[in-house]
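As you look at this complex, bear in mind that one protein chain is not there, while each of the others sits in place.
Chains here go by letter, A, B and C, matching the order in which they are written, and residues are numbered from 1 within each.
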Amino acid sequence: MLKIGVIGCGAIGREHIRRLTNLVPGAVVVACSDYWRKSAEETAGQYGIQNVYDTGEELIAAKDVEAIVITSSDSSHAAYVLESLKHGKYVFCEKPLAQKSSDCEKIIAEEIKHGRRLIQVGFMRRYDRGYAEMKRIIESGELGAPLMIHACHRNVSQTDGFQTEMGITNVAIHELDICRWLLGDEYKNAQVLKVRQSARSTKGYDNPQIVLLETSGGCRIDVEVQVADAYGYDIQCQVVCEQGTIDLPDPSAVVKRANAARSFPILTDWADRFIEAYDIELTEWMQAVGKEKLTGPSSWDGYAACVAADTLNRSRGTNRFLEIEMIGKPDLYQAR
Amino acid sequence: MLKIGVIGCGAIGREHIRRLTNLVPGAVVVACSDYWRKSAEETAGQYGIQNVYDTGEELIAAKDVEAIVITSSDSSHAAYVLESLKHGKYVFCEKPLAQKSSDCEKIIAEEIKHGRRLIQVGFMRRYDRGYAEMKRIIESGELGAPLMIHACHRNVSQTDGFQTEMGITNVAIHELDICRWLLGDEYKNAQVLKVRQSARSTKGYDNPQIVLLETSGGCRIDVEVQVADAYGYDIQCQVVCEQGTIDLPDPSAVVKRANAARSFPILTDWADRFIEAYDIELTEWMQAVGKEKLTGPSSWDGYAACVAADTLNRSRGTNRFLEIEMIGKPDLYQAR
Amino acid sequence: MLKIGVIGCGAIGREHIRRLTNLVPGAVVVACSDYWRKSAEETAGQYGIQNVYDTGEELIAAKDVEAIVITSSDSSHAAYVLESLKHGKYVFCEKPLAQKSSDCEKIIAEEIKHGRRLIQVGFMRRYDRGYAEMKRIIESGELGAPLMIHACHRNVSQTDGFQTEMGITNVAIHELDICRWLLGDEYKNAQVLKVRQSARSTKGYDNPQIVLLETSGGCRIDVEVQVADAYGYDIQCQVVCEQGTIDLPDPSAVVKRANAARSFPILTDWADRFIEAYDIELTEWMQAVGKEKLTGPSSWDGYAACVAADTLNRSRGTNRFLEIEMIGKPDLYQAR
Partner (left out) sequence: MLKIGVIGCGAIGREHIRRLTNLVPGAVVVACSDYWRKSAEETAGQYGIQNVYDTGEELIAAKDVEAIVITSSDSSHAAYVLESLKHGKYVFCEKPLAQKSSDCEKIIAEEIKHGRRLIQVGFMRRYDRGYAEMKRIIESGELGAPLMIHACHRNVSQTDGFQTEMGITNVAIHELDICRWLLGDEYKNAQVLKVRQSARSTKGYDNPQIVLLETSGGCRIDVEVQVADAYGYDIQCQVVCEQGTIDLPDPSAVVKRANAARSFPILTDWADRFIEAYDIELTEWMQAVGKEKLTGPSSWDGYAACVAADTLNRSRGTNRFLEIEMIGKPDLYQAR
């Protein structure tokens, strides 16, 4: 059994603890911590976790903690990852890896010193069966090279305090990762466009926004981002290849014919949409840690998404494509 | 221009007059009649029809009437068809050809005397693009021989006076024709089943019913018949062949995503569903009359549907398959 | 951890052992046996199972075996279930529970003596998310009462030795269970129809067949059964309610547009179709055993499917509906 410590006992933290406890074979959560100690204690009581620590640093240092799951607030991720690296422990860090690309670069530099990957970033969509099948088809070459991606990311609501920039760093961030992954390519330039605003969006942030990206290989990507007030939580993705297109499937749903319409439901909660992907993600991470060979999204992937997001946010209002500037890709992240 | 007389100026009669006048090239309606003379006069006024006759017989006999369209009440069809045959004039008769199979046999006998087809029956579904494409695929042999048909016929409402037997003779009659046509085969036996009745159906007739048929070639057909109170007017048909299945397409419709559902509308009025088929049906009939070579549904087709409907209605409550007994198929109807 | 012994190490047995070992929390397989001892030994080696027994009886009697999974040949199920009941141990028995309804009755009589359910039958479709959602909608009443079910069960191939009757007892048996479950009703009569045979089916058994059923409540069910040679493994089910219909969803699949067609793949292997249902089935069984309160398919459900299958096979060639005769439902199986 791998002994895991979880930093951050909010919604996603508790959900991961439930998953590790009930569904993922070979995992046991032995420690947790939270900014609000009471939250950590309640969670520990609910899931029979032995130790509650006052700080993430103490949890990371604890002898019996073999691997760390970071589900704390976004701004704290980078520091906990760096601290974990000091102890040479495996880390599963929810996205984003860091809020500044310079922090990502620091993490990469420290990880390289270990000579092997210790960090996985929580881009769970790579574990969704639909995206995985799309990647399989693209790489099979049966439809020729990919040329374009048309994507949509539509949400029902956001928590208080949401800001325009978060439409990129917290929402479109998933597309920033999944498009790179599907295409096996890096971004060259990017631009965010303001769109006629929805009358339903009155909370002070831009909604919708459109993200445009070009890759090194010349592929073009457009992503419609409705951060809130959409008809449901709906994720769409079409990859256009030389000889055909492939679409991300809608979640399986019962089709109803009633009231003079044929219909099927669309989810409204993002947590339902990728629930199976989360299960597979943590199961595969556990297995990879067991074999001491991580294969999931890396620090480099966290960095690439972070740089693209920064560039997009800087482009807002400029009405032009800005170059995306990244450091050279270290050898550690070259192999698949 | 072919000069046409129309007997029966009810809803379907006026609709056909509008179609012949505005849409079908080469046709002109020169005469009409109706049980209610006033109705015929109003229709004549609206469409500029020269002559109104007191009776169908007078209209049939009129010198300038070259072809007859019969859209009067069901019970009057057979007599008008026989009268038209006396004058050797072309007839387009709305379904049913007759209400008794013995009347159909009389019509067939009279038509044979003319040595060529003079009668076409209004089974318009054969002119629907979806059914036509299904027949093309079946006959191409690309999916092997047809083995089964699963069909549904769902209606929103019926006019007053509707009775259980009419669920077969007026509703399922379309499937009785189209299945024979798709399969190129005759029926061997048939059975109608009573089903748990919809609580919404309180008007004294059976609803729903299920029709089961077997063809001479051993194909099995099941038809769900909801004569009223369904969620819409919905016609479905799947032909199962040895190597695959084909489905009748739903009418083309805009797909909407809203209110946490993906949906498209289903029609509620039967007249909308096959409107294009009616247009093509009358246009092709006109062209066939022009060439003096009818190709559409024949008296034999009207007879076959009538015999099957009779047998089904006799089977009700017996819980068994009854043999379908038909006369031998005359040469006149052998060729396609 | 619940200690489980598995009788039968064929394909489905090994698959369940893999599932219990890798995916189902709280389960450990401690014993296995097989008619071919070598097969059991290989399986034990692969999954680290401690004890291999020469016979199912020895395995059932073993002290450390707390619950039994029966995945041996169909003809051996009933005897192993009865033997397990002697020891008062929980049993998960793959379908069929028994090959004769009299054996099912014996099992029921023995289980009743224990005063609580010990047996669950492997009707895994009840754990498929699609069927579960259909049942939820039916029971919600939002579409009114169910009136009819139209279903299809199409297979690619069968193993050697397959016979006509097995089209019911081994193939349609799943529909016999799932339709009862969806409708919450028992069967009243049944009939199997022979259909024009596929030219591709030359192995001596009927293919396709059509199953017709009527429930006590008057619902009608038709099931097309292609036991082999179909275009894929395709399971379809439509429940027609008073106010609308619901369809079993197709498995989620990437839609491709290429070569002048829009398409998505259909599975060809049944094991892929319900893989998630199997996972959920065994996980929920484990949890129910832990709570000492079985909720899955019962001996009664195994009996009901067996009686219906027997009646269908007796009806073949009679061209009529035969009454389905069952014993009264014992109290033990009344509660949900």
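In this text, a contact is a pair of C-beta atoms (placed from the backbone, for glycine too) under 8 Å apart; a residue touches a chain by one contact, two chains touch by 3 or more.
For clarity, every value in this text was computed on a predicted model and none was experimentally measured.
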{"item": "Full-complex contact with the absent chain, from A:A11, A:V195, A:A271 or A:I327", "value": "A:V195"}
{"item": "Option touching the unshown chain, where B:M134, B:M148, B:C179 or B:A228 are the choices", "value": "B:M134"}
{"item": "Absent-chain interface as seen on chain B, which is shown", "value": "22-23, 25, 129-130, 133-134, 137, 143, 243-259, 264"}
{"item": "Chain A, residues in touch with the chain not shown (by the definition above)", "value": "144-148, 150, 152, 193-200, 208, 210, 212, 214-215, 217-220, 222, 224, 229, 231, 240, 242-245, 319-321"}
{"item": "Contact set of chain C toward the excluded chain (per top definition)", "value": "231-232, 234, 250, 257-268"}
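In the analysis below, only the chains that are shown with their structure count from here on.
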{"item": "Greatest separation from chain B - chain, by CA centre", "value": "A"}
{"item": "Distance between chain centroids, defined by C-alpha means - chain A, chain C (Å)", "value": "39"}
{"item": "Shared-contact residues (touching 2 or more other chains) in chain C", "value": "243-245"}
